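Missing here: one protein chain of the complex. Every other protein chain is in place.
Naming follows writing order (A, B, C and D), and every chain is counted from residue 1.
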Amino acid sequence: MIRRRVARGATGVAVLLIAAELAGRTGLVDTSLLPLMSTVLARAAELVADPAFLADVWGTLIVWAAGLLIAVVIAVPLGTLLGSLPRAETATRPLVEFLRPIPSVALLPLITLLIPDDSAIKMTAVVYAAAWPLLVNTMYGLRDVDPIAKETMRSFGFGRLAVLARVSLPSAAPFVLTGVRLATAVGLIVAVSAELITGGTAGVGAFMIRAGAGFRTDLVLAATLWAGVLGLVANALLLELQRRAFRWHAATSGELS
Amino acid sequence: MSAATTLPPAEVTKRRARGGRLSALVTRVWLIPVVVAAWEIGTRQAASAYFPPPSQIVARAYELWFSGPAAHLFLTDDALGDFLPSLARLFGGWAVACVLGIGLGVALGRSRALAGYIDPLVEFGRAIPPPALVPLFIVIFKLGTEMQVATIVYGVIWPILINSIDGARYVDRLHMDTAEVFGMGRAQRLFRIILPAAGPKIFAGLRLSVALAVILMVLSELVGSTDGIGYQLSYTQMNFDLAGMWSVIVLLGVLGLVLNASFLAVERRVLSWHRRARQTT
Amino acid sequence: MLDVVNLRHTYGQGPSAHHALGGIDLKVAEGELVSVVGPSGCGKSTLLRSIAGLIEPTDGHIRIRDGHVTGTPGDLAVVFQDYSRSLFPWMTVGENVALPLRRRGMGRAARRAAAAEALAEVGLPGAEAKYPWELSGGMQQRVAIARALAYRPTLLLMDEPFGSVDAQTREDLEDLVLKVRELHRMTILLITHDIDESVYVGDRVVVLTKSPARVAGELSVDLPFPRDQIATRELPAFVHLRAEVGRLVRAKEPLPPFHASQQA
Amino acid sequence: MLDVVNLRHTYGQGPSAHHALGGIDLKVAEGELVSVVGPSGCGKSTLLRSIAGLIEPTDGHIRIRDGHVTGTPGDLAVVFQDYSRSLFPWMTVGENVALPLRRRGMGRAARRAAAAEALAEVGLPGAEAKYPWELSGGMQQRVAIARALAYRPTLLLMDEPFGSVDAQTREDLEDLVLKVRELHRMTILLITHDIDESVYVGDRVVVLTKSPARVAGELSVDLPFPRDQIATRELPAFVHLRAEVGRLVRAKEPLPPFHASQQA
Partner (left out) sequence: GSDTSSSNTGGGLEKTTINIGAMPIADVAGLFIANERGFFKEEGLTVNAKIIKSAAEAIPQLHSGGLDVAIGNYFTIISATERTPDKFRFVADIYQSKPDVFQIVVPKDSPIQTVKDLKGKKVSVASRNSIAELAVANSLRTAGLDPKNDVEWVPIAFPLAPPALKNGDVDASWLTEPFLTGVQQEQGARKIVDTMTGAMADFPIAGWVAMDDWTKKYPKTMAALQRGLLKGQQIAAADRKAVEKVLPSYTQIKPEVASVINLGSYPTTLTPARIQRVADLMFEYGYLTKKMDVTPLLAPLPQ
């Protein structure tokens, strides 16, 4: 089962890589502009042995993970609150919807003005961007709870909080976790993008600036590749968590067997 | 209450409806003036050139965009030249992302084999920052609209895709069994069962993507663009036009607000069954 | 104990409004078991949900132990008609049953023991570790019953609680309810479609009219206790009572039609 | 028509596996109505889902009209035990009933008319525009029945289809099923807990043992047609048959226990 999943995934990746390599070899794309896939892979492999790059990856990881954690700690309770208090939701909706489409990248200079610390700046940007999918998914998840399940709790005399803790949240949990998966990717994107803009002492984005300024597209793409791999690994971990924690969800909603 | 008893019943309900609508409006918007006032006071107190008060921002926005001739709906040439292309890219990119995201998402959600092959690529792809892909896009697409739309699609598609996969994968088992038993064809199952059942989740993804589309519109206009709201943003930044920059930010927020409100109106119609079925009485 | 006065409930508003309850008066004494019968769609579940405080009456009021009901009264348990949706799929059967016992201030072990006992009583010994979706329909229904009984409420509302089990199990469950009520002095309101059952378990049978529901009639069931599935059902008084209830129920058209005009 | 040979089904694997079907043999002739009774949790729904091709048998096989069943046979309708979850909440009741009729190549108007007719037949005239969640439990169940009947399948599987309706409606629905079968020559497998019902509607009654289910016995019901709710039930043959079925069902322990040891 798992072996087959891995085999299929590997096939998919291989097909893409070969297609990209062929596009370069056949002249479909200009190799003076875009290096061959094999070149990028070779650079990516070399980077693993480059302590400077590893320090960059570490820097990004810290910003990403911490930002994500803070976003979860803020947005999930907030989403829970807004999802279970319709009045609060209607009142704050204009504010939320006003803030949501403002690119954290556009806010970066302003954040920079207020916060002197380099990684705190990037973390703030990550939190800002990652909070929205968490908030929206938590709210939608809470709204999707079966009313009979809630009424069952209420009929036993449980208060709002107990209903929330024992029914609404568990029932919404799979959807919240989907939100976490979305936020994880968004967080990585913003962490790297913020580094691409403000630079910093360490970070995959800062590495990309150095590589770009040295006209080394091969290195830029190799670093991009690693960013993708980071996201892939994080998602795989979350998916495994989802599979383990939410067996009931797959069973009752008929995930394909 | 006592006044109501003297009125004919029809009149009472009408009044209630009117009063209801007014109070509904109040509950919906009361926070806005509060926040704006707090912002005005806070920024005046701080008196930092980098954080101009909203009144100053609005004045600058008026000067930049809304002081045009009546024939152009008071929009200036700058506004027309920047808003229209931006909105075109925004909607174009979002529409493409919706079609691709929902289509691919449902396919991946319902086919374990296909998902097996493509899932890692999806997970890989969505972890890559769109700005990092610009070197790739600039080779593949033509600079300008083509590349901008590609950037928007690339950035916006993921929440739609992920939520569509999730929604399509987890349809109530008994719903699918019922469809199976009544021998519903593929198309019917797709349009009558899977899409409506996945609807709430797909819409959650779409709602996320609307705001994201605005963000990516801005990002896409930061490279090689000669017009658009994003270009305006970077131009005001380069010119140290701080009130102008804030105007663009506020404009983006307002744009998102409007888009989201229209989106919710659509959602309320399409998902009315869901809202009413899930209401706790 | 329970006093329902001129209770009305209307779903929706305007032209599509539906009058489900058309003024119901009902008194239930402490420790009494009242069966409620009535045609499908007449408003029985609506009545039960109103008493449980889950929906707000459009008019009239409900008093429990002298207090007006607003919200859910304390010390209440409900077995919902849609039992499968009232079990929580993320909890095992044992956890589902034990959950409300937290409100009784019971420790973990005590909760577990009580849940196991209740499950055994409904014929599901050893099922604690299973998940609800691993059980058959009838077994799920019994889990819902076990949850309500284990809670030992003073007021128990049951909405067709034995509809999905076989005849033998049904009889056993009926006797179980009678036994538990006896032991713990519960007040019970039981909705059923089975006229025999309504007489067998009830101290009193209340018959509702078709929608909008009103009380069509009431019958006191003065059959001796303890009741016995064979002996009691053979009593002439039982046969007479069930015929009486049948007559009351059947005093209307063959099928309770759903009139578009009712919606006005 | 339908031929089930040594059908086995096991849920799960390893130590927590549960043997639901322990080798079932069953033949249903064209146009026959077979009632299935058996204790709660014995495996009736599992049998029905296997025949419908929704779960794959662990062993044995199913033949329909000479063809092995893999997947769902064509021209089939099912009324699920969990009717409320089998209705689509995003469609009105009318749309729910009309939906499968698309496969019959019917036009929009014809579909609508057929749905309206079927709804009227189950006692829900004029309910087309409502949504399932605006209906009572029994009404939802009747919508599911209307959907199956309107489809006019050659094979109809029903899992406790009348469990949530009142006695009067239940009788009417029983007669409706008999009438529709007569008119359209359907083959019907009907799971029920009501022994009287199993005899009243069946050409044959199949009794299953407790889990893992096997066939405990079969009885041919040679009561005359058309059947009549009062006259038929008074026939000595009816009384005898129902006693026979009762005897077969009761041939086991009082409550069908759920043994932890069964799970091995």
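Definition applied: a contact is a pair of C-beta atoms (placed from the backbone, for glycine too) under 8 Å apart; a residue touches a chain by one contact, two chains touch by 3 or more.
Since this is a predicted model, take the numbers as computed values, not measurements.
Here the chain not displayed is in touch, across the complete complex, with A, B. Shown as candidates are B:59, B:139 or B:254; the residue that touches the absent chain is B:139.
Taking the whole complex into account, chain B touches the unshown chain at residues 49-50, 134-135, 138-139, 142-144, 223-226, 234-235, 237-242. Contact between chain A and the absent chain runs through residues 30, 32-34, 109-110, 112-118, 121, 196-201, 206, 209-217, 219-220.
By our rule, only the chains that are shown with their structure count from here on.
Chain A and chain D have Cα centroids lying 48 Å from one another. Annotation for chain C: residues 49, 54, 82, 85, 134 touch two or more other chains.
For chain B, residues that reach two or more other chains under the stated contact definition are 172, 174-175, 177, 274, 280-281. Listing the residues of chain D that touch chain C in their complex gives 11-12, 18, 37-45, 81-82, 84-85, 123-127, 134-139, 142, 159-160, 163-170, 172, 193-195, 246, 249-250, 254-260. Considering their complex, residues 49, 52-54, 72-78, 80, 82, 85-86, 88-91, 99-100, 103, 131, 133-134, 151, 157 of chain C touch chain A. Taken in their complex, chain B has these residues touching chain A: 27-32, 35, 50-51, 110, 112-113, 116-121, 123-133, 135-136, 139-140, 158-159, 162-163, 166, 169-177, 200-201, 203-204, 207-208, 210-212, 214-215, 218-219, 233, 237, 248-249, 252-257, 259-261, 274-275, 278-281.
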